[in-house]
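Report on the following structure.
With one protein chain held back, the other chains of the complex are shown just where they sit.
After this line comes chain A, so read on.
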Amino acid sequence: MADVLSVGVNLEAFAQAISAIQALRSSVSRVFDCLKDGMRNKETLEGREKAFIAHFQDNLHSVNRDLNELERLSNLVGKPSENHPLHNSGLLSLDPVQDKTPLYSQLLQAYKWSNKLQYHAGLASGLLNQQSLKRSANQMGVSAKRRPKAQPTTLVLPPQYVDDVISRIDRMFPEMSIHLSRPNGTSAMLLVTLGKVLKVIVVMRSLFIDRTIVKGYNENVYTEDGKLDIWSKSNYQVFQKVTDHATTALLHYQLPQMPDVVVRSFMMSPCWMRTVNSPLLPQTCKGTTSYRNRCLVIAVVAPVSVAAVLSP
């Protein structure tokens, strides 16, 4: 029980208080015995009365003494500890049916867990705030009143403009072909095919890149309905890793005012181009040991690209 340690200092007083209660009980019962017994047989009536009264008074005094003793000891024992983490719910710990409904211990566990969670969440938010991933044009710290009222215009671009930008990028590289479609409203979905190595599905929101999925050349990118499948991941671990790196790249390249530069940089980033010029699946590289690392040698290439500074 959690209370044992906090009351430990007064355990002696506790024990003494319990024996004081027993003493009090016995003196009270002696009083009633005396009354029950009545007057003892003496020569004169006065003598009998006096003896009875004296006896009765003795018993009452002893009751008084024991009661005072008990009060003194109970003050020493003090109140139960205030260290209950759950205050009133801590009284649940006194429930004798501990095995069947371990409410108190479960409550304590839940409380400790939520405390830890809060602490970790605080740490994580501190770390995450250092790397700002907000891609909006508004700056942080500017109060709502001073923020410009007008909506950012880069979010509402005519689809024709988006088409033009994409077709211009399409013509940049011979091995890369981009196919644009709009199956779900105005957001463009690009299917980029890179040589015979991989296919990339890029979901856009006007000219901002929202998500990408990288799949192998031989994998099916369409659902059974014939629509572009933008959700299922690749079956191969290599391409799952490349998807992660591509997502990092698209979060890294941020220029809220000039989204077409961002798109061009994303397409040109070494993330893709290295894979075409020298094959994605690498030549023997000495010095690494496990196959996981070698299959995923793009993991070596892509962080270098992501760390590169964007040059408009």
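Observations, loosely collected:
Simple rule for what comes next: contacts are C-beta pairs under 8 Å (C-beta built on N, C-alpha and C of every residue); 3 or more make two chains touch, one makes a residue touch a chain; residues count from 1.
We take it that contacts and distances are computed from a predicted model.
Between the listed names "Geranylgeranyl transferase type-2 subunit beta", "Mediator of RNA polymerase II transcription subunit 20", "Trafficking protein particle complex 9" or "Exosome complex component CSL4", the UniProt record for the complex's undisplayed chain reads "Mediator of RNA polymerase II transcription subunit 20". Within the set A:R25, A:K116, A:R171 or A:K196, the residue that contacts the chain not displayed is A:K196. From the set A:F32, A:F56, A:Y217 or A:W231, the residue in touch with the chain omitted from the display is A:Y217, counting the whole complex. The chain that is not drawn here is touched, among residues A:F14, A:F173 or A:Y236, by A:Y236.
Contact between chain A and the unshown chain involves residues 196-197, 216-218, 234-239, 279-284, 291-292, 294-295.
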